[in-house]
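Right, chain A next:
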Amino acid sequence: MSESVTREPVHAGFVAGSDMGADPTMLLSLRGITKHFGAVQALRHVDLDVPAGQVTALVGDNGAGKSTLIKAVAGIDGPSSGSMFWQGEKMDVHTPKDAALLGIATVYQDLALCDNLDIVANMYLGFESTKHRVLDEITMEKHTQETLRDLSVTTVHSVRQLVASLSGGQRQSIAVARAVMRDAKLVIMDEPTAALGVSQTAQVLALIKTLASRGIGVLVISHNLNDVFEVADRIAVMYLGTLVSSGPIANYSMSSAVELITTGVVSRVA
Partner candidate 1 sequence: MKAKMGRSLACVALVGGILVAMVPSVSSAAGKTVSDNTFNANFSTMKLLKPITARGKGSIAVLLPDTVSSARWVHIDAPAFKRAFADAGLLNGQYIVQNADGSDKTQFADAQSDIAKGAKVLILTPLDSSTGAVIEAYAIARGVKVIDYDRLTQGGARSYYVSFNNVTVGTLIGKGLLACITAWKVSAATVFVMKGAPTDNNATLFAQGYDNVLNGAGFNATSGSANTVLQNIGTWDPPTALVDFEGAYAANPNINAVVAPNDEIAAPIILHLQAAGVKPQVIAIVGKDATPVGIDNVISGYQCGTVYEPYWDEAQAATSLAIYLRTKLTVPAGLVNGSTVDPVSTNSSFKNVPSVLLSPEWVTASTVEATVIRDKVLTAKEVCLRSAPTVARDLSIPTYAADCKTYGIK
Partner candidate 2 sequence: MASTSAPLPETSIVDAPKTTLTARLSSVVGPDVGIIPVLIALVALIIYFDIRSSVFLSADNVTNLFIQAIIYIFLGMAEVWLLLLGEIDLSLGWVAGMSGSIAAIYTNIQFGWPWWLSFLAALVVCTGIGGLSGLIVVKLKLPSFIVTLAMSFIVEGILLYILDHVFEGGGAPVQSSILNNLTTGNLTPTWTWIFTIGVIALTAAMMIFRDRSRRAAGLEVPALYRMVVKLSALSAVGVALALLFNHNRGSFIPIEGMPFAVPLVLAVLGIYSFVLGRTRFGRYMYAIGGNTEAARRAGIPVNRYRIYAFMLGGFTAGIAGLFYVSRLGGYSSSSTDASVVLYAVAAAVIGGTSLYGGRGKMTYPVVGGIILAVIINGLVLIQISSTMVFVITGVVLLGAVTVDSLARKSQSLLK
């Protein structure tokens, strides 16, 4: 970095740090989210908007606070201060069930799938449909097939396969499909492609785009900037607990993103 360059954060979209009411056109709005664990400040006045029908990528280095932010939204560990708005209304999320009721589905890195059960069973886990107290396998199977078809998850041979026999990409797809089947409006995904090979990554990215095209909001945490630039409509960069920049992906380049991630600022290239 040369000395003559001035450093400025690049703003795009909205003014960070404002305490205005939420943007009602946004699916999810976070204002002034702060979180500390004892003396450690994990999040510092984070403002974030996540629109429906678009893919928002949340990027940042390790320790930047991405997971903490997600946990706050998903109802696992609420913020110390700040407000969250869902479709313009203030939201009160204390447990994962609350988040689920609103329509927020989180797909964790470990996917939370039961390897010993088949796809149908996993899709319906906890929400099985029954007929006279007996599992209504036929209904569940049909619905699962439809859901997968809708999402263009075509490589799976039979929905009666055990999840253990699926590839990483397919497992990811199933986890996402499960979220969709619960009528999620916002799907949060934590490092969906981290463990996947090239072709499986493509599969998952395609799925993410499909979700967005159906009007579902997608918030993706990712380390992989290639994937981010491939699939995201918007990007939000976190650095040491602060949201340093966000906006449409077109406003960013790979190098500016990298700089924001690693330093929190971007040098204005003359």
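Note that in this section contacts are C-beta pairs under 8 Å (C-beta built on N, C-alpha and C of every residue); 3 or more make two chains touch, one makes a residue touch a chain; residues count from 1.
These made the cut because all candidates are chains of the complex that A comes from, given by their letters.
Computed from a prediction, not measured in an experiment: that's the story for all the values here.
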{"item": "In-complex contact partner of chain A, selected from candidates 1 or 2", "value": "2"}
{"item": "Touch list for chain A against partner candidate 2, complex", "value": "96-97, 108, 110-117, 121, 125-128, 130, 133-135, 138-139, 141-142, 145, 155-158, 161-162, 164-170, 197-200, 202-203, 224-226"}
